[in-house]
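My questions will all concern the structure given below.
Every protein chain of the complex appears in place save one, which is left out.
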Amino acid sequence: MPQLVRRRPILAVIVAMLGVIVSVGVLVLSVGLGPASATTEPAPTPTPTSDFTNTFTIGGIIRSGDDPLEGVEVEVEGQGFSEVGTTGADGRWAVSVPSAGDYTATLLPDTLPEGVSPRDPDKVTRDVTLGTTNTVNVLFPTGEREIVRTNIADTILTRLVYGLNFGLLLALGAIGISLIYGTTKLNNFAHGEMVTFGGVVFFFFGTVLNMPLIAAIAVTLVLSAFTGYAQDAWLHKPLRRRGVGLVQAMIVTIGLSILVRYVVLFFLGGNIETLDTGLTETVSFGPVTITVASVVSMIVSAVMLALVGLFLTRTRIGKATRAVSDNASLAAASGINVDRIIRIVWIMAATLTGLSGILYGIFRQVNWNMGFQILLLLFAAVTLGGLGSAFGALVGSLIIGIVTEVSTVWIPNDLRYAVALLILIVVLLVRPQGVLGRKERVG
Amino acid sequence: MDWGQILNNAAGELLSPVTAAYALAAIGISVHFGYAGLLNFGQAGFMAVGAYAFVIATLSLNAPLWAAFLAAILASVVFAFLLGIPTLRLRADYLAIVTIASAEIVRYVVSTTGLTEYTGGAAGLSGFNDAFVGINPFPTGSYGFGPWTYTANQLWIRVFGWGLVVLATVLVYLLMRSPWGRVVKGIREDEDAVRSLGKNVYAYKMQALVLGGVLGSLAGVVFVLPRAVQPGNYGTTLTFFIWTMLLLGGAATLFGPIIGAMIFATLLTLSDGILRGLISADIITFISTTQAGQIRFMIIGAVLMLLVVFRPQGIFGNKKELSFNV
Partner (left out) sequence: MSDTAVTHPLVAGAVGPGCKKVDPIVVADSVTRTFGGLTAVDVQHVEIPRGAITALIGPNGAGKTTFFNLLTGFDKPNTGSWSFEGSSLAGVPAYRVSRKGMVRTFQLTKSLGRLSVLQNMLLGATKQPGENIFTALIKPLWRKREEEITAKAEELLARFKLDAKRDDYAASLSGGQRKLLEMARALMSDPVLVMLDEPMAGVNPALTQSLLGHIKELKSEGMSVLFVEHDMHMVRHISDWVIVMAEGRVVAEGPPETVMSDPAVIDAYLGAHHDTDLGDMTGSNPVIEAKEAAAAHHGGNADRKDEH
């Protein structure tokens, strides 16, 4: 019987979580994200059952010169079917169509970035026939973009500022991973979905419902904090109680990540959404021109990070958190309520990560996969800085953020994440404990 | 709603080459994780390395079939060394992060536009199967029965794929009953203890990493033989699915990975067929067929969570020999 009693909470939790997620989703849907059938799925997901007869895809890459164009839309029509595909950061778009047959693909020129136009503006529609093949690529050549030649130093400086912005918002998420890892030794693979959650919820309240900016941020952060509470109270604490091992718990977070990601996809669809912050005007600092939103983003990140630093070093709870990270059993023995600290850490991590999701949504765009796409960068940042060290996570994030942005000066855009991950591996080779990590001891 | 067709499709999936590829990849992770305790989250990377090495050797270098296979194996050995050298001396979770990162690097590199000439970029490559079809020993005709009715070429790829699965299983059986397997399992339990007994733990971990990686790379080849190679297939999600299959069947068991892959592939096809059937018959009206596909992935996520918590030894695992450290 005790077995049963102990089992029930976790089962209930997973069911409850599904319930919460689905009900939030239904809420989103019912308020009017539009009919769900009009969704697309630009990022090709692995299709486990795709024996080569049952999926049909029309897709392609849209570039200007060698640069992939993001956010360009292509409408696919035919066989009583209509769907709009949008290019991702790599310039790729794809639309899954229900069956073989004739379709037309139309480039929507309005969605091209400024300065880029179709090479032949009168021919933006192509006829596509899906017969013997299940995938057809459609090309839409674009005209030369007027490239303003700037000197290399200015370009690097601009990229540096972008990288700083990206690094700072990564740090918000990475510190969350680091705090959770520090106090519980858990690698949380669902952390990317916490980023997505922040971005998507903010998109819903701020852009779809048109709530005032501050109110939308506040609501997003409160809901994010709640997901942190929920993950610990309903999932990880019961797992710890059961004595579930760390590897098991890590795989549970992988399951949660898959579950949440596809729930988001289910309700949001595959669209890439742009956040409306009302802060689109730009400012220039010397050769660097950035949007006001980016400046605000950097200031917010820096202030939040400073607050986290003060919290960890100056407050009682912060000190207790570090004590738990150092040695949980020792901390418990000296009267610290470890479970309470872990709860606080989860809530704090989820809030910071939700904020990073908002900022990432502003920095790039919002889609169902956004968090998962940067999850590895977050892990890389944390590992680079030294697992479990909050300050190390900050340093690691800045390195990763700046490397990804500045490297695009020399290498193709679509390899910038690969460079960041490569740096992680090289650092592990020469300094295994990370930039700021401590060496391990045995026994 | 054609139940016969739905069941037929699901049954056919049981022996499809994709399922054979999944089973091979899962046997690879079984060697890594189930026996040696290595957290390889980059099996999709090994599969991509194998598939691309095979295809590029065939198309760009005009290599004969045997040489293309050799290229796939060698490439995965090199990849395993690249992963293992920086990480096998570190704590287990470092390997997890480095393998997952490396698999993504592979995916970024094969899909980058700069290398389109060799890799086909985001669209991938096709038209490399002629040599394989050319050595098909089966005369033209129809083979099998019911859902398992195949043309000569379909039969050939299945015999080849499942033949590799059988070979891999025999290899794993022979190794794991030997003293080598004992050392490797000891490392899974506690590598310091094994080190204190005079075993070169690093070398054993490297051997296990290479072995499982080669199986992953062969899985990659089987995966692409009947179709084209596309970089989008080799995302992190593929790795997670293979883990789900492995845990479904039981991580440290001989047949667990195979059974897990079969169950996974069949149930996925079955649920897809049923959902699509219900939608086209207007029984379910509030979701689209695209969304039906997404529901299946939600189920995979939930199953993975429940499985790991409630039945960590998998369906066929021994309750005592749990697949996780206690």
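A and B label the chains in the order they appear, each numbered from 1.
Going forward, contacts are C-beta pairs under 8 Å (C-beta built on N, C-alpha and C of every residue); 3 or more make two chains touch, one makes a residue touch a chain.
Values in this document were obtained by computation on a predicted structure and should not be read as measured data.
S.K.: Could you tell which one of A:Thr282, A:Thr315 or A:Ser334 touches the chain left off the display?
M.R.: If we include the chain that is not displayed, A:Ser334 is the one touching it.
S.K.: Of the listed residues B:Asn62, B:Ser178 or B:Ser280, which contacts the missing chain in the full complex?
M.R.: B:Ser178
S.K.: For chain B, enumerate the residues touching the unshown chain of the complex.
M.R.: Contacting residues on chain B, toward the hidden partner: 171, 174-175, 178-183, 185-186, 188-190, 192-201, 207, 211, 320-322, 325-326.
Please note the rule applied: only the chains that are shown with their structure count from here on.
S.K.: Cα centroid separation between chain A and chain B, in whole Å?
M.R.: Each chain's C-alpha centroid was found; their separation is 26 Å.
S.K.: Spell out the residues on chain A that touch chain B in their complex, using ranges where they run on.
M.R.: Per the touch definition, chain A meets chain B at residues 7, 10-11, 14, 18, 36-37, 39, 41, 43-52, 61, 63, 66, 68, 90-92, 96, 98, 135, 137, 187, 239, 242-245, 247-248, 250-252, 254-263, 265-266, 372, 376, 379-380, 383, 387, 412, 414-415, 417-418, 421-422, 424-425, 428-429, 432, 440, 442-443.
S.K.: Which residues of chain B touch chain A in the complex?
M.R.: Residue positions touching the partner: 13, 16, 18, 22, 39, 85-87, 89-94, 96-98, 100-102, 104-105, 108-109, 111-114, 121-123, 192, 226-228, 230, 232-238, 240-241, 243-244, 247, 264-265, 268-269, 272, 287-291, 294-295, 297-298, 300-306, 308-310, 312, 324-326.
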